[in-house]
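Omission of a single protein chain aside, the complex is shown with its protein chains in their original locations.
When the chains are written out, they are named A and B in that same order, and each has its own residue count from 1.
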Amino acid sequence: MTAAVHLSSVNCTQCGAGLSVLGGGRVLSHVCGYCGAVLDTQNAYKVIDSIGKRDHPASPVNIGMTLTAQGAEFTVIGTIGMLETWGGRTWNWVEHQLFSPTHGYAWLSHEDGNFTFTRKIRDFPMRHWLSSRQVEASETPPHRSFRGETYRYFETTTAKIDFMEGEFNWRPRLDDATTTVTLLGPNAMLGLVDGPTEREVELTTLLPRNAAMADLGIPVGTAQPPRYHALTPYRQLPEEGAMKRAFGVTTVLALLLALAFSIASGSAVLQQTRIPVSALPQTYSFTITDTARLASVTFRSDVQNAWAVFSAEITGPGGAPILAGSRATERYSGVDQGERWSEGNGYGDFRFRPTQTGPHTVTVALEETGTDGIRPQNAQAVDLTVRQGVGSGFWMLVCAGVFALAWAAIHARAAMHRKRRFAGSDWTDED
Amino acid sequence: MTGSAPTCPNCGYGFEGLRKSTRMHDCPSCGTTLFRETDALAPIGDHGDMHDVAMLLGLGDTVALGQRRYDIIGHARFDYGRGWWDEMWAVSGDDGAWISIDEGDVVIQRAIPDDLVPRWTEPPVLGATFTFDGDDYRVTEQDAATCIAIRGEFPELMQVGDKHQFCNATGPGGSLLSGEFWDGGRTWFVGDWLDPFEIKVERAT
Partner (left out) sequence: MNPFRLVIIVGCGIALLGAGYMSYYGVGLQSGDLAANAASLRAGSSGGGYNSLGRIK
């Protein structure tokens, strides 16, 4: 109920202290910050319990502060100190009840220098409830879907109340324990809260720290630096999605082009097959018309378990030698421990850049030869091919490699972020 | 005075474009609530004091729910002693629904036809359970309320000062049944919770 009358304050019916009334009509209890009396707001602020005088837990947030969360204006109306004991260790944190006349009741928590905003949600399908017992029985981290996002098991917390002050839209009691199973999603945590009287589902988001502190009026400089929080948002690179797509597409295109360049190996200007090795050296003439692109000389010999080195000396249009190159051709095969192997293909080639168009000659000669292995066969004949307009897939492959790396780096960055978020999970595979 | 454009019998204010389904409305000029008879408007009382407070939805706003857009054309406020809540009459074409707003608890409900209503003739007690449309419901709230202010158009007769008993019963999957009981009558409504953070509101200009 929206409060009918804007009460600004009431007096504690136990100690008489003036208490600010900041909450709405749904507030059920008001805990006096001076004497610890728990007052029933629905019944003339009658004392229903007392927690006595207790030390206020450390929190930079005080009752009466205001902040805007998810577009709604909230006022801090209550403070709850929580205590978790597990394995001989204890953890303390503070939760503050928030109130907005338009958006109702929510929670602001302060832990490890981070501020989180938690609110109850009513559209979680309760038949998909996940209890701590189910978590323990599970082989893999359980997960649930909510509003189209996947939330994966993060931790189980059993905590009890050890301090309270201010107004609450429920009736908190000291030592009331709640067990919360927390699932972590991409932008929020889902808390399945098993309380003393009912089960509730809460959604928690991390508030931008500096903005929240400025909003609450807490000087940013004085606060402890925050520890990493699992809800720390992934900072997307500018246009990350577009970059991933563009880099992926470019990689694929570059690979296809590399393949195309490798297959298109220019046009033959000289093709001599089965030149008897015994007849070498031999000279052939050919005509170069393309000096912009590479030309190539290819030998192919019929060696078997042998090698043969051929040389080619090329003369230009004036008859003067312009370059010479040699290449080994080799081929070996055999059987090793029952497995057939072969190596080398009998080919050898080199590339050069012709400087002049016109008639050229190539003189091919056998430089060296030798055998290795069983049933060797020295070269009997050699094929000679000269091509011009030769391209190469090499640079395209380099291009594909660079873009593939860039693409992988973006993915790796996102994957590392995901891994880091779950680093604080209490899931162990022995669970 | 013509049937198509009735005027306020109290101050003479002319009403253009009243919806066919509207049974009553208030006069923005003199604050009289008017009951619509076949061809005239009968004054039935004052439209009450509507304190100006921050509201999630207000008269004249448009709210998008799923595929439909609802215009808020009626606003009634009910007091239950310590506080109040607001009921908005929202229309979208031929569809009409009540949107109840109470400190961030927002529910959209439609009236249940008489032949399907739960059997209770008096408000069930807190914690009572019953079945409706195959689902189990539990009564989570029960109280009395008084209508304290009325603005805009409504499909049914409502008067400032009207008192009724009400109960809310929660079902599976967040559905909510509400019953209203008064001397000689009852109405039941069924609907779902809305998330106040997810509601898209276009404010009246």
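As a convention for this text, contacts are C-beta pairs under 8 Å (C-beta built on N, C-alpha and C of every residue); 3 or more make two chains touch, one makes a residue touch a chain.
On a predicted model such as this, the values are computed, not experimentally measured, just so you know.
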Checklist outcome for this item: Full-assembly contacts of the left-out chain, visible side only, are chains A
Checklist entry - Of A:47, A:280 or A:324, which residue touches the hidden chain? => result A:324
Next on the checklist: From the list A:83, A:230 or A:257, pick the residue that touches the absent chain.
Outcome noted: A:257
Checklist entry - List the subunit A residues touching the unshown chain? => result 238-239, 242-243, 246-247, 249-250, 253-254, 257-258, 261, 292-294, 307, 309, 311, 313, 321-330, 332, 334, 341, 343-344, 348, 350-353, 363, 365, 367-368, 370, 372-373, 390-396, 398-399, 402-403
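Note that in this section only the chains that are shown with their structure count from here on.
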Checklist outcome for this item: So, in whole Å, the Cα centroid of subunit A is separated from that of subunit B by 49
Item to check | Residues of subunit B that touch subunit A when the two form their complex | outcome: 53-56, 79-86, 102-105, 172-174, 193, 195-197
Checklist entry - subunit B touches which residues of subunit A in the complex? => result 1-4, 24-26, 42, 70-73, 99-105, 119, 121-123, 125-127
